[in-house]
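What you see is the complex with one protein chain gone and the rest in place.
Labels run A, B and C following the written order; every chain starts at residue 1.
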């Protein structure tokens, strides 16, 4: 079932090594079929060069496997929480991409220093706290998802406008309207993490880009008045 | 019309992924036919691996599309301003290349620390200020071009000798006698941005290269007494 | 003899250039057959693109060559000491991979800043001191191995849980249950060295990941309660 979905999720997973976002099996992509409430996700620990579309695992929003010969990604419960809370997203990706993970290890949100960032992500990429000991020991992956959601709510962030997050001492999650856009945003995140890292070294007194410039670039590409690209 | 021009502009655009200067569609190259006052430029948001010479868009110096099935690059109005003001240039390129963009985000001009820089760019690569709120909201891309021109005039810079600029919180533009040379200068800019970044880390009290060394290398390659290469 | 062993060691050696861990001949991998007490190791100074499985050298735990037309790696005596003391390991690798070697040159252990590290290495990657003048002049390579072993004992470290070490002013050794896993751990080491380097730049007041998070990730992948991957 959902063969097209599995194929798209397979292809989106294969973009991770193509864009240099993964070492070994350190990443997973999923996409949800909102009608059935079922999503396809990479199996756990299977190497990218051995992956096939049929290997994708189907999971429902209770986290139960619906179809597949493999165990789903160990991060499946995080994907479930994000899909349940963020109704407008259709794809989720987790990686240990190098710069984004370094920011996560450092425990810092990535400020918006320029238009490369503002073109895709509205405002800083938030870094959420570590889970507590209790949260870790009891349903770690589920609690990771719940924490992201509660922090987005507390900060009043729109997950469509802020399609990425850093989990302190862990790494990034990104998302989008489908698996392909989620991976696209993960690439953007890695690039802006790299540029912000270097920009802070070049100028330790750096400030975020002016709000009006951030607005201009974000809305040049998003929303009713967007004029970048070839239109709809 | 202008098939040769479109082919050259296509080829120059394809050098951007070859030299690692672009992620996704984050760059555009143009070249002008000075006789007709028409330039060819990359269409907006079209992926590099799908691009063909026929996709190039022809635009006049009023910014009006003359030929092409696609919308031209969203930065077209900046190209127009540069061509109108800098009469001796024939090609323009905009990228979000990583090091140059990091310097732009940091809001700093790139000092000339060595001969790699001096061989191609006379003196520092200037970083121009952000646009004001009014300038952003009214004709952003056109005002970007006008600001570059007015800053070059105010600093008494010759755009032939200084073939690159950084726009604060945004990224670089580079140019040259044609599209190919513009891209060549964009590669140089990225390299000198990378070296300057590292050199400042290695020696925080670094000073620019002596003026006489900068002169020697610049004029070894440019002007009547140049002796690098195989002559004309 | 031991043709399968030589083939595996050859293949593991060839992973070093594949993963970008070596320049020229700066690395070597071995794997031991515990039954016979003989291990296969790369020959000294032979280039990777000329290497064949037959070139692997067989050596016993007294460091004597048992078979092979070439001299074994100049680091053979270090491998011997590690195999003699660390009974549960089956493969050893030495490289001059760039980030790990930079940490070794800096003389610092790599703190565990995140789950990328904790997934594979329990606690920091220790950096052991330089050998003394006497230790260097008398049996340098053997003493390198003895020092690693005595430092692991003194720090009460389990070499299975901490499968890597940095030798001050020299570089890393890594190991695993076989040659392939040893190389895998060397790749992990390089990645965590890179991330830790950047994370400290991003946040100079960075602290190691909480112990409970390190435990969670390590034991998610190792031991009786592991649930990452597809099980046994």
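Heads up, the rule we're going with is that a contact is a pair of C-beta atoms (placed from the backbone, for glycine too) under 8 Å apart; a residue touches a chain by one contact, two chains touch by 3 or more.
Everything numeric here is computed off the predicted structure, so don't read it as measured data.
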| item | value |
| --- | --- |
| Omitted chain - touching chains that are shown | B, C |
| Contact residue for the chain not shown (choose from C:123, C:145, C:171 or C:208) | C:171 |
| Which of C:9, C:29 or C:46 contacts the chain that the document leaves out | C:46 |
| Residue in contact with the excluded chain [from B:1, B:161 or B:206] | B:206 |
| Touch residues of subunit C, complete complex, unshown partner | 23-24, 26, 43-46, 70-71, 74, 96, 98-99, 101-108, 130-131, 133, 136-137, 140, 169-171, 197, 200-201 |
| In subunit B, positions touching the absent partner | 113-116, 184, 187-188, 191, 194-196, 198-203, 206, 209-210, 212-213, 216, 220, 227-231 |
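Methods note: only the chains that are shown with their structure count from here on.
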| item | value |
| --- | --- |
| Geometric centre: closest chain by C-alpha means | A |
| Centre-to-centre distance between subunit C and subunit A (centres being mean Cα positions), rounded to whole Å | 33 |
| Mean-CA-position distance for subunit C and subunit B (Å) | 46 |
| Residues of subunit C engaged with two or more neighbouring chains | none |
